[in-house]
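The chains shown are only part of the set, and none of them has been moved.
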Amino acid sequence: MQKKNENKPDPVKEFNDYRARMNEKLLNNDNKIIKRIFNLDTNAFAPGALDVKTKELLGLVASAVLRCDDCVRYHLESSMEQGATKQEVMETLSIATLVGGTIVIPHLRRAYEYWEALEENEG
Amino acid sequence: MQKKNENKPDPVKEFNDYRARMNEKLLNNDNKIIKRIFNLDTNAFAPGALDVKTKELLGLVASAVLRCDDCVRYHLESSMEQGATKQEVMETLSIATLVGGTIVIPHLRRAYEYWEALEENEG
């Protein structure tokens, strides 16, 4: 694995840092409902009748049709961690584009770009 | 298997009959774009890197978060045909409800009711 160029912006790191910093603020707040929604989020994607990879792909397709770029990024990363291949991810996103229509395409472009950044980080 | 009460309305048959009748009209029409979208729909859920059952569950979660009752009904039926268990379907719908929010709940009630009708038809 090659040493990465330290001056090059890393969209994966940037996204995760912002996400972690703001989530911490939200959770340090005294709003119980928000805390419990975050907690549920962790539970819903735990192993069950469906394995975690399948659940992450379900989260990915839901995020894509609802056109939430940050949610797509999050589930792309978790899907990769669960061993989802590029082809599986592309099939998932193709279903999203068919079901959700061509308005999903701009999100598909950004998803593809983020997947490439994840692959580069995996290096 | 018991003989069904012929006077009892069957929501599965009613939905499929209406769907088939109107799809035929739409496809007999001379609009190529619509024909090709219908055709793509068949292709997108064919076996690939992901198996058909997983794809049907992807279609189900996408339909549920987009709150399309007819699409949910369609994918519930195809999921059952692919051997998806009630528990797998409920996990899929629970992810939909978490990602899409409590506005998904009325659709969850109707999905559950339709799943019961499918089970009854399976006998």
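Letters are used for the chains, namely A and B, taken in the order the chains are written, and counting of residues starts over at 1 for each.
The working rule: contacts are C-beta pairs under 8 Å (C-beta built on N, C-alpha and C of every residue); 3 or more make two chains touch, one makes a residue touch a chain.
The model shown is predicted, which means the values in this text are computed figures rather than measured ones.
Engineer: If 2 of the identical protein chains are displayed, how many copies are present in the complete complex?
Structural biologist: Taking the entire complex into account, the copy number is 6.
In this section, only the chains that are shown with their structure count from here on.
Engineer: Just the number, please: Cα centre separation of subunit A and subunit B in whole Å.
Structural biologist: Each chain's C-alpha centroid was found; their separation is 26 Å.
Engineer: Using the touch definition from the top, list the residues of subunit A that touch subunit B in their complex.
Structural biologist: Going through subunit A, the ones touching subunit B are 40-41, 44-45, 48-50, 54-55, 57-59, 61-63, 65-66, 71, 85, 87-88, 90-92, 94-96, 98-100.
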